[in-house]
Structures are given as C-alpha cells and as structure tokens.
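A protein chain is absent from this complex, but the other protein chains hold their places.
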Amino acid sequence: MSVLARRDRALTPEETEALLRDRLGDGIIGSTLAHRMFTVHVAPSAWVDTFTRCRDEPLLDFDLFDTLHGVDAREDGFDVVAILYSTSTGNRLCLRTRCEGGRDTPVCPSLNDVYRGANWMERETWDMFGIEFPGHPALEPRILTVENFEGWPLRKDFHLASRVAKPWPGVKEPAELDEDGNVIERVPGIGDAPGPYVLDEAMAAQAIALRQVSAAIDAAAGNEAAVASAEPTVSDATMPEASAPASGTAASTDPAAAADAARTADEQRRAQAEARARKAAERAADETPEEQA
Amino acid sequence: MSRTIPGTGLLKGLAVTIKHLGQRPVTQMYPHERPDLAPRTRGVIALMDENCTVCMLCSRECPDWCIYIDSHKESVPSATEGGRSRTRNVLDRFAIDFSLCMYCGICVEVCPFDALWWSPEFEYAEYSIDGLLHEMGRLREWADTVPAPPMLDVGADAPAEVVDAIAKSDKALLAASAPAVGAGAAGAAAGAAGAGALGPRLGLGPRRRSPRSTSRAARSTRRPTTR
Amino acid sequence: MSDLDVREQLLQGTAPGEGLAIELVGDGDLVTADMSLSIGPAHPATHGVFRVVFEMDGERILRAKPVIGYMHRGFEKLAEYRDYRQIMALVNRHDWLSGFSNELGVALAVEQMLEMEVPERAQWIRMLMAEWNRILNHLMFIGSFALELGAITPMFYAFREREDIQHLMESATGGRLHFTYNQVGGVKIDLPRGFLAESARVSKLTRSRMPDYDDLVLGNEIFRGRTVDIGPLPTDVALSLGVTGPALHATGLAEDSRVTEPYLKYGDIDVEVPVGRNGDAYDRFAVLLGRIRVSLDIIDQIHDHMTSGPVNQKLPKMVKAPEGATYVRTENPLGQLGYWLESDGGRTPWRLKMRTPSFSNVQAIPYLVQGQLLPDAISILGSVFFVVGDIDR
Partner (left out) sequence: MTTVIAPVATLLPVFAPAESLLDTGGTVVSLLLKIAFITVMFLVVPLVGGYLEHKGMARLQNRRGPVEAGPAGSLQLVADGIKFIQKEDIIPGAADRKVFAMAPAIGLVATLLSFAVIPLAPGLFALDLELGLFYVLAISSVGVLGIMMAGWASANKFSLIGGLRAAAQLIAYELPLILVAVAVALQAGTLSLVGIVEAQQSSELFGTGISMWYVFPQALGFGIFFLAALAELSRPPFDMPIGDSELVFGYITEYSGIKFAMFLLTEYAGMILMSGLTVVLFLGGWQPLPGLDLPDGALGVLLGAGVTLGKIMLLVFVMIWVRVAYPRLREDQLQRISWTVLVPLSLVNLAVVAVGKVVAG
C-alpha cells in the first residue's frame, strides 16, 4: 500500500524539532510531547514560515492540513493550534502559537496562502474567538453564527445563555424544609452545577431576577400554585441565607395570601403523599410473599 | 470496469426493479401493526416512585436540566415497639420535561435505587408542548410497560452485583453451623446466580412485565460495573 | 442595440418576470446575462439547510460560494459545560448519521489522556458497532446521491437495508440514531444474547443485496454518463484542503486511519481501502460502495475475533481528564474526525474542538463546481458526501 511506503523515513519528534530549529532559528520556542501528541510552540512571527517549511521540506512532507482552531489561554490571550499530518511518513505535528495583542486584539498571521484548507478554519476561529488573521481574503461575513451576532462565543467570558436563563433544578436539597414546609432552595453558588462555569454573583442575580419576574407574572395571573412554589425563591433573593426564618414576610406579593396559598398547596401535597405512601406500603406487602418464594 | 455491450447496464436496472415486483413489500403498517421494538429501546422514562429516595442524582446529572423534583421529610413511627421513629424523604413531585430531554439515559444510569427505567413506548406526542411535561402519575403509568431486560451475550461477564451475591452466599454457606433454612436459601440464591443469573426469573412472561416482579439479578444486568 | 439599452429595457419593469433581478454584463458586442442562483438553504439537493450561491452564465457555473452556519448549534461551547459522560450524548448529534463513530472519538480521546486500558471485548464491540454505523451512513448516501441524479429507487432499497441494521443496533444500544453506547473505558452494557448471530445474519443479507446497487446504479450507462469525469479532484488539492474519507480515497490515495494509524483492534485484522483513479463523482460513489463491502468483511472478521470478558472499566464517580491536550483522529464514515481535547484537570473539557470531515470536504465544493453545468454541480454536491450538522456543528 502506497501510504505506508515511506514509513521508515519518518522523523522522530526530536529530529523534527531539530530540523525546524535549524531552518527557523528563534521562531521555534519549544516543544512538548504529552498524551501521545507532539506539539511545537512557534512564535507568531515565524508562524507562516514554519508551515511553509513543513509543507515543502522533503523530510517533513506534511501534506494534509488537518485542522486549525483557537484555544482560550486565560489572561494571556488566545492560542492558535494547527495540526498537520503527512500521508507519506505518517507523522502528525501540532503547531501552537500565542496570538499577539492579548485578549483585546488577538492577531495571528493567516495560513491561507500555504494551505487552502486554512481559509474556512481561520474564518471559523475568527467567528468563535475574534482572532484576526491578517492576510486572509475575507474573514467576514461570520461563517457559523448569524451575521449580526455580537460577541465571541468560545471565549471563556462569553456565558452560555441557556445556563443563565434557567435555574438549575439540582440546587434543591433533598427534602429539606423550612418552617412553613416549603422545599428549601439555595441560591446557585460556585460549583453547584457540573461545569467549569462559575455562576458568579452577577449571573446569580440575573437568574434570581428572572425568577422574580416569572413569579410576578404568575401572581398577576392569580396562579396560586405557582406563587406557592415561587415564593421561597423570592425570599432567597432578599435573604441569601436560605435557612433564615419567616420567609413569607419577605415576599414582595401580598404576604398573607401567599402564605395561605402555600399552606393549602402544602396540605394537598401532604395528603397526596400520604395516600401514595399507603399505596406503596400495600404494594410492598403484596410483593413480600413473592420475594420470599 | 471492462467494456460491455452498450445497454446492458440499462437492462440490468430494469431486471433489478422487476425482480422486486414479486417480493413482499417491507413496509411496516405502523398504526395498524405495532413495531417490534427491542427491550432496550429508549422510548420513554418510567418512574417507580416507591423506589425514589429523593437523592437528586438524576436531576443533577441531567445534561438538559429537565428533571424537576420536590419532596419533604416525614417521620415514620417505629415498626417495633419502643424503637425510635425514623425520618424519610417523601417525593412530592417528579417531572420530566420530554420536550427538553435528549434521551441520553444518564438519569436511568445513575439512579442508585432503580427508580427510573427505560420503556420502549413512544406514542406520547402532543399538540401542545406543555403536554410533554410528564408529572409523577404519568411517569408511574409508564412503569407498567417496561419490558424485562434481555439476557446478556454468552461471552459477557456476570454483572458485578451477581458476582457479589455469589460471593456473599458462598460466605454464608461456609459460615459454620448454618441453619438448614439459611443454607437452603443461600444455595438457591447461588443456583439462581449460576444458572439463570443473567436472565429474568422463569415462569413470568418475557415481556410487558412490571419491573417490580423482575428478579434482582436480572435487574442488575442493566448496570454492570459503573458503580 | 447597445448594452445600455438592454439594461434599461429590462430594468424598466416592462417585461414580465422583472423580479428576476438579472444583472447584465456587457462583453464586447455580445450581451450576456449573469444570473446568481441560490441553491438552498431549503433546496432538495442540499439535504439539510445548506446553501450554495452559483453565479451562472446560462447553465454554466462561473463561481460558487457555499454559505454555511444555518445549523450551528454551538456544540463546542456546549461541550465545555458538560462532563465527559454527558458529552457522549452530545457528540453523537453533530453528524447524526454516524453517532457511534463520533462517541468513539471522544471516548478514545479521554482514554488517551487518562492512559486507560480498555477491555479487549469492549474494543471488539466498539469496532463492530462502528462498522455497522459506517454501513448505515454509506447506505444513506448511496440512496441520496442516486436520488439527486433522479433515480428514486436506490433510496428505498437502501432504507430497507438500513432498517435491518438499525433494528440490530437498537437491540444492543437502545437508540436508532443517537446510540449513546460508549462510555469512557468501554461500552455501557454488554451485547444482548443472540446479537452476534443476528449480526452475522444481517451481514449476510446485506452482502447478498449489494449486487442490486451495482446493477441499478454503478453499471447504469446513464449514471456513468452523469458522473464519469465530473468534478475530478487532484490528490494534492484534496490534501491541502483537508479533504479526507471517500472523497480522498477516490483520488487514489488510500489514507485511511484504520490502516495508517490503527486504533482499537484495527491493527489485528485486514482492512482493505478501496481507491479510485481521478477523484471524480463516479469514483467517489464507487469508493463508497466498495467501503460497504469492506465493512462487511471487517464485521465478519470481528465475529471470529470476539472474545469474552468485561466490557468496561470501573470508573471513579466523576471522570476527570488530566491537564494537557490531546488529539484523536478516527476514520469516520465521511472522513477523518478529529477531536482536540484540552483539559485543565476539571470534570469538563477546557476546549473540545471537533474537526469534522464534512466541514473540510465542503470547502472543496467551490473548486469542484467551477465551470461545470448546473446538473453536474448537483452531481458534485451529492458526491461530496456531507451531513449539514457535521459542517455547522
């Protein structure tokens, strides 16, 4: 098979780095070999030259342009990562550079003239991270998001709307009740939901505000049950300590009515639960002989 | 491709299609005939509320945040005289919003007390999206449609629970001066684990059985080693 | 009549059909009208919300500009908010025709970072499912490509085959498209009893029906007339664009990561890579058909190799990839799918880049359709196999 024909000529990672250093000098900052991937860190000034070398150097012969993408590098700005593959030697090389311009105006030279495939990849990276690629024919219009989209979605300071708009159902503690018999909900805090995202104070406030609005709407519609369930949330908003007593008095809606509604709903719920428990007990009783047999 | 007489390709096309004229159509007449779905089919999530301990694991693991649980605490008087009364969690609300659910099955997988089950039922389309929010009663009804899990392949390892059960019963056997009844029970358990551990208990219909009557061993085949 | 006269006459709105907005381009004495024709976003030939704007002179295409992003769902962002178990349910949705293969990539990436050994039986099961998934995917494209050329029947036959295979996979995984069967360290649950026998039966059945496609489509003179020498793609251009999979193999290069960088147990079995000659639409289709046969061969080999034992690893309560980055490439049905996984040691990825085959393959479309006729462009669009969700993610 032709693909494997030149496998024996494949350079080792060390040789590859040595060769690139020889050709590009200070352009090569360093390299890492971890998790079965060889990464060469390149200075932005040598970015295009490195790829031209990788493509044209007969010993390297990286002909397949695999991918190019951005990575959020926290306060240092953004990295651009590109992966090349050689169909003749079977080597894979990951090249990585740190964009100039920090988080405000990240800039990385365009590879469009070296590999055709870089065109869309760079457009996508610009669309997602706002990294400019001087030398690219046309980064605009935005390739994946809508044309008038604002913001750079894959930056870490861009929060996922669906995670902000809706409270996490998992914040409730199992069966912990306040004195009125309502389920205690906590204000979403750091590390509540799975994920690296931090429901920071601003987001928490936003989430609470949203729920307040919906509670107000429900109250206006006279939906008693909705008020009953939303009511503790309102109290949470004003009193961050969820275990604080007298949550009903803090409600912005008519406190007496809300407390009444809560009590009625709670009574109903208890009655239901009792009936259910009885049923479950009966079922368990039915089941026992079978289990023993 | 070798050169052939022009037109043979065209004739072959006619031959292939006319060949199918006499064959039985493969169309499934869906509303008239029920589709034959595999027991593992992820159609709808059924809830056995009596198994739920309100641990909130499903709700927290759900990638779409579509499980809503409310509960309260209740004290249960002691079964024995003079014993201490215990408190337990009572489920007030358990709802799954199937308009958000992406049928990944993580909730079923993480439930430590087998309260959630997959059922192959799929006919619960609604004209209004609100109707897809299934509350506890509706989820409980689905539990009656949960089929028995299929037996595992012959090359499969016995599930961890079964292995544990065998080890335990062996221990019980080895424990000196075991009473006859206890030994009998342990022996029966070991026999069941050895012979039919991977399948549902015999004598019950293979499908459309309530999971309550599914044997423990068969149930455990669903979740071999993750826990 | 000078160019200017014609322009005025048409734009005055006296002629019916003034809404056509035909732009006139005077070139010497002869006036020709260039028309921009928008194929999509809801056109029958794009099977999804994908759009190509053709600038045409008569029926000949001067330039083409693909417009993508109609189905962008932000998977890469969503993945940063989910742990590795939840990501499995996410990634099988970007290329909805190869759900299993997508999951596999993420699982392999996480396992590579954890340096986790996957039980042998799990690897064979993964391969078996991946190959069945590949056949499912290819059958779909065989049907849809023929449909785009006006042959309606192969689609129905392909769906008949797909139904058998989907039923088979559903019996093990519980899903028809979104299998969610992989987990880090193996597969979720072992195969149900009788699965392998059924798999062998379906494999035999599918193989027995493959000649139908040869006779109905590949050997058909009209089909050959519509595809031979249409949209040829040179190997170097394909590589520079990042085109992989059947479209690359059609150019004559057998770069298949099942062979060149074997993952799972592909190194233990024979994998043949069908290749074409000049990368035209016919070759792309022939390669696709050949790959089904190869996958059936692989499935038969897997049946012989299947071992017994556990199918997954005991996992900690929360799987956390160690700090660092890795890249895993798998041979997906449509080409090479790469997952770049960068982790900060947390339970969700710091960055999960999905290098999808369709995205790179579709980049080749402007190159391929330039100077072709409209019907040929449709033939090219159909033969550069892509899934819109896979382009837009």
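Chains: A, B and C, in written order; residue numbering restarts at 1 for each.
Basically, contacts are C-beta pairs under 8 Å (C-beta built on N, C-alpha and C of every residue); 3 or more make two chains touch, one makes a residue touch a chain.
For clarity, every value in this text was computed on a predicted model and none was experimentally measured.
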{"item": "Among the chains presented, those that the missing one touches", "value": "B, C"}
{"item": "On subunit C, residues whose C-beta touches the chain left out of the figure", "value": "16-20, 35, 37, 43-45, 59, 146-153, 156-157, 160, 216-217, 220, 222-223, 225-226, 373-376, 378, 382"}
{"item": "Subunit B residues that touch the omitted chain in the full complex", "value": "10, 13-14, 16-18, 20-21, 23, 25-27, 29"}
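In this text, only the chains that are shown with their structure count from here on.
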{"item": "Centroid distance [mean C-alpha coordinates] between subunit C and subunit B, Å", "value": "33"}
{"item": "Subunit A, residues touching no fewer than two other chains", "value": "194"}
{"item": "Per-residue overlap in subunit C, given as positions that touch at least 2 other chains", "value": "82, 86"}
{"item": "Interfacial residue positions of subunit A with respect to subunit B in the complex", "value": "166, 168-170, 172-177, 181, 183, 193-194, 229, 269-270, 272-273, 276-277, 280, 283-284, 287, 290"}
{"item": "Subunit C to subunit A touching residues, read off their complex", "value": "68-69, 72, 74, 76-78, 80-83, 86, 112-113, 236-237, 239-242, 244, 253-256, 259-261, 273, 324-327, 329, 336, 338, 340, 342, 344, 346-348, 350-351, 353, 355, 359-360, 363, 367, 392-393"}
{"item": "Subunit C-facing residues of subunit B, complex", "value": "1, 4, 6-10, 12-13, 15-17, 20, 26, 37-42, 61, 63, 102-106, 109, 118, 150-157, 198, 221-226"}
